[in-house]
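Here the complex is missing one protein chain, while the rest keep their positions.
Each chain gets a letter, A, B and C, in the order it is written, and its residues are counted from 1.
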Amino acid sequence: MIQIYNVFKSYQKDSAALEGISVKIPKGDFVYITGPSGAGKSTLLKLLYGAEKPNRGQILVNGQNITRMRSARIPILRRCLGIVFQDFKLLTRRTVFENVSFPLEIQGRKRYEISKKVYQALKTVGLEHKLNRRPLELSGGEQQRVAIARALVVEPLVLIADEPTGNLDPQVTLEIMELFKGANARGSTVLIATHDREMIRRFPRRVISLDGGRLVGDRTPETFSVPRG
Amino acid sequence: MIQIYNVFKSYQKDSAALEGISVKIPKGDFVYITGPSGAGKSTLLKLLYGAEKPNRGQILVNGQNITRMRSARIPILRRCLGIVFQDFKLLTRRTVFENVSFPLEIQGRKRYEISKKVYQALKTVGLEHKLNRRPLELSGGEQQRVAIARALVVEPLVLIADEPTGNLDPQVTLEIMELFKGANARGSTVLIATHDREMIRRFPRRVISLDGGRLVGDRTPETFSVPRG
Amino acid sequence: MFGSLIYAARRSVRNMRQSPFLCGAAVGTVAVSLSILALFAILALNVQELTRHWSEEIQVTVYMDVPPQEEALGEWIEKIEGYPEVEKVSYVSRGEAFDRFRERLSEDADLLEGLEPDILPASLGIGLKENFRNRAGAETLIEKLRENPSFSDFRYGQEWLERFETFADMLQMIVTVLGGFLLFATLFIVSNTIKLTLYARREELEVMALVGGTPLFIKTPFLLEGALQGTLGGLMALAGAFVFFELFLLEGLAALPFFSGLYGIIFLPGSHQLLLVLSGTTLGLFGSFISLRKFVRI
Partner (left out) sequence: MFGSLIYAARRSVRNMRQSPFLCGAAVGTVAVSLSILALFAILALNVQELTRHWSEEIQVTVYMDVPPQEEALGEWIEKIEGYPEVEKVSYVSRGEAFDRFRERLSEDADLLEGLEPDILPASLGIGLKENFRNRAGAETLIEKLRENPSFSDFRYGQEWLERFETFADMLQMIVTVLGGFLLFATLFIVSNTIKLTLYARREELEVMALVGGTPLFIKTPFLLEGALQGTLGGLMALAGAFVFFELFLLEGLAALPFFSGLYGIIFLPGSHQLLLVLSGTTLGLFGSFISLRKFVRI
């Protein structure tokens, strides 16, 4: 599903955000990406959905080499991804409903289908009663849940979530993790960048660790040991 | 230092964000505010720094009744507060250095003093080498640390931090907590809204719990028990 | 395709409702800048009309030493009226010429007392068609008239014509140059404003792209919005110019005997009105198009 070959990325001349990363993530996998702040987690994810281009190396998503892709094809690729951005990236002028329905509208779905799915998605994150609010009229955690609903509503091939529970309490985090597991069970490949060791402990899966832009660990649950923290 | 009397706040007619909250926080206290997503934590903090007005009730900060304060005096009050916003609220066009120096400039400090303090503050959050970046050129956790540096640099009377470690890894979280403890030791009253039970466990302090806008708990470390999660 | 256009239209209406300030700013700017253009056009048009009116005074006068026989005169007039340059021909007898001269002297007319009316020759006044009201036209005609030996002298108010041409040229130049500048100014101001309104929403555009919107999908509602705002602005400019015309220009100028005597001043004709509104549409559309190219880069 996702293949990353020897990828380098530096935003500025002097410092590299990613240095020689190579990773294979098979279809249907569930992967955590961890690492200290500034390790390059978000950068790696940004490369996957084409928001940034690597300086070197190749990236294949769903069989397509996105480093060589014409920029006009990038949106087509993004349609089969569900992305939870670290800073949410909600449309502040649109209502919660409109935000979640947006990716479905892009896909050209029928209106009644959209309504049904959006309502369902908002219900699973516990916000079905706030669908006419604007994002800035929500609490931080509620905004994050809208972002999650937007990513899940398209039933994505790949679900990319960047720190999706940073603003959520443990209870809601559990519920969200169940949603991610459900999506994974229905066939989505799941990538979650997170700092939350508790989460990794409760739902042990493959963990890819970055530090200073380098791959420093890639452990599957079998070899998994309780972290020091 | 902070006294809250029977405060009600509702953003919209049908639902209340805070219902009848009364809390006293003495000078030099260190208080966590917890509660599930949407419980009203951020709202409570917003009332304290005057970003929202309560519908009913009185709030005294530093001896001043901010519910009756002329709006022109609010900035004066804010100058002795250090605030870490849940969504950071950095000036995206300014560099990291300029962002952190801004509250000092407002206070009319001398330039060399500002330079020294800002550098020091950035060093304590580990970003002294990124002071010429703009916020959007930083990782999520780095942005959060800039926001923390900005709040700490003024040596505030009251430090208000809304989910200050949501984007930080456990290691950095520890360091930040040490900073907060240090500020507390130097006399700042500290209020932290957080979901992070691990943090509360490691640094046990008074915990105020909200749920659905109501005060549901107020425990000091003596009566503290390990949470269920 | 049609369905998605309707869908885009719905989205653009929603957009506008969601940011009334930005929408108002765009519409207002289009309205105000097109109003300037419209008022300028009204002025230019009326000045043009005025010069056209004045140009009617241009005529070639043919003097005849011997007053013509009535029969021959009829023939001549018919022949001259056949020339392509000629609009109308009028005969001025000796007596009439004397009367006119007296009139022309006005206050000094008493000087002519005691003079015989036959001191002035009879003449033909030949009015020219609009396209030939210039020196070249007059001279071509005179060339043809020379064939008739009874016509002894030809005049076409050379001095007046020269002045008139100069004046018309000058007006033409001012209108062109100023109109050009105003057009450029409108273009600049409107596209600038639209760029600013889209700049204020560039995060929205960015997010749409990140969530998988193709450039076309993202842009279409904004283009429609631009076109709609432009059209609205154009209509408002038209209405504004009309009110302005009715309130100030018409009332004001009509009160002046100079104007009301000559001809009624006119508003923009239908075709210009349409043009004005369509320029609004075009400005809005292209302003959005150019700005969107800058802000929507996938």
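Rule of thumb we're sticking to: a residue touches a chain if its C-beta (ideal position, glycine included) is under 8 Å from a C-beta of that chain, and two chains touch if they have at least 3 such contacts.
Predicted model, so just to flag it, every value in this text is computed and none were measured.
**Student:** For a quick check of understanding: of C:Ser12, C:Ser33 or C:Ser279, which residue touches the chain that isn't displayed?
**Tutor:** For the chain that is not drawn, the touching residue is C:Ser33.
**Student:** Out of C:Tyr7, C:Trp54 or C:Phe101, which residue would touch the omitted chain in the full complex?
**Tutor:** Answering carefully, the residue with contact to the hidden chain is C:Phe101.
**Student:** With the full complex in mind, choose from C:Arg94, C:Lys195 or C:His272 the residue touching the hidden chain.
**Tutor:** Final answer for the missing-chain contact: C:Lys195.
**Student:** With the full complex in mind, choose from C:Ile174, C:Leu216, C:Ala239 or C:Leu278 the residue touching the hidden chain.
**Tutor:** Within the whole complex, the residue contacting the unshown chain is C:Ile174.
**Student:** Pick out the residues on chain B that sit against the missing chain.
**Tutor:** Chain B touches the chain not shown through residues 49, 51, 71-72, 74-76, 78-79, 81, 83, 85, 89-94, 102-103, 105-106, 108, 150.
**Student:** Residue by residue, what part of chain C touches the chain that was omitted?
**Tutor:** Listed in rising order, the touching residues are 21-22, 25, 28-29, 32-33, 35-36, 39, 43, 101, 106-108, 111, 119-120, 155, 162-163, 166-167, 169-170, 173-174, 177-178, 181-182, 185, 188-189, 192-193, 195-197, 199-200, 244, 248-249, 252-253, 256-259.
The working rule: only the chains that are shown with their structure count from here on.
**Student:** How many angstrom between the C-alpha centroids of chain C and chain A?
**Tutor:** Roughly 62 Å, centre to centre.
**Student:** Taking each chain's centre as the mean position of its Cα atoms, how many Å separate chain B from chain C?
**Tutor:** The mean C-alpha positions of chain B and chain C differ by 67 Å.
**Student:** Just the number, please: Cα centre separation of chain A and chain B in whole Å.
**Tutor:** 28
**Student:** Could you pull out the residues of chain A that touch at least 2 other chains?
**Tutor:** In chain A, no residue touches two or more other chains.
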